[in-house]
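Contents: one structure, followed by commentary.
A single protein chain has been omitted; all remaining protein chains appear in their positions.
Take a look at chain A:
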Amino acid sequence: MAHPAQLGFQDAASPIMEELMYFHDHTLMIVFLISSLVLYIISLMLTTELTHTSTMDAQEVETVWTILPAVILILIALPSLRILYMMDEITTPTLTLKTMGHQWYWSYEYTDYENLCFDSYMTPPLELDPGELRLLEVDNRVVLPTEMSIRMLISSEDVLHSWTVPSLGVKTDAIPGRLNQATLMTSRPGIYYGQCSEICGANHSFMPIVLELVPLKHFEEWLLSTLE
């Protein structure tokens, strides 16, 4: 989950999110490079009385400030495309989980083997136990196995929603009448929080997502106990 006054990303819990963080570092480095250059040049321009009033052309500098930005853009585009293709790699998911967005809760369906369906409503603040997180806890968490490729099928029963888990680098729109697919692969067990990311009405801020990632054995035990 996010901490108060946090500026950066949440800790990555999937390989894709790690790659996205490194790419963000790379791109932000370039942003700081360009911003510091522009700031320096602005301060130079503001601290002199020297002028050149007869400039006719500037072919050399114009060539430089055309080629250099093109090179910078290529330096950004190449890692970006690498990650884009990495996110779309064809894997053979071991599990499929369907989620439907509603106003204002998520419903989940595990239909690979048996038919397990449940709704996931936010826990109201007055019903929280000590230590629980306000506006983030739910009554029924989504339990999933770690270190396995999971296919998420995301849609909506009413208006637009968006299923997001920042630490896994997942944000997928839930669109009525459309089935969107995302792939989850978690590197470590834990509890990961997310919130609906597409405005969907009065309680848009009050329909969180909580994933509980556990080893496969414990996932199977949970599945069997819930089905009973």
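Everything that follows uses one rule, which is that contacts are C-beta pairs under 8 Å (C-beta built on N, C-alpha and C of every residue); 3 or more make two chains touch, one makes a residue touch a chain; residues count from 1.
By definition in this document, contacts and distances are computed from a predicted model.
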Quick one: the chain not pictured, UniProt calls it what, "Calcium and integrin-binding family member 2", "Cytochrome c oxidase subunit 6C", "Anti-silencing function 1B histone chaperone" or "Protein transport protein Sec24-like At3g07100"? "Cytochrome c oxidase subunit 6C"
Which of A:124, A:176 or A:215 contacts the chain that the document leaves out: A:215
Residue of A:28, A:67, A:84 or A:199 in touch with the missing chain, whole complex considered: A:28
Across A:50, A:90 or A:202, the one contacting the chain not displayed is A:50
For chain A, residues touching the missing partner are 12, 18, 21-22, 25-26, 28-30, 32-34, 36-37, 40-41, 44, 48, 50-52, 146-147, 187-190, 214-215, 218
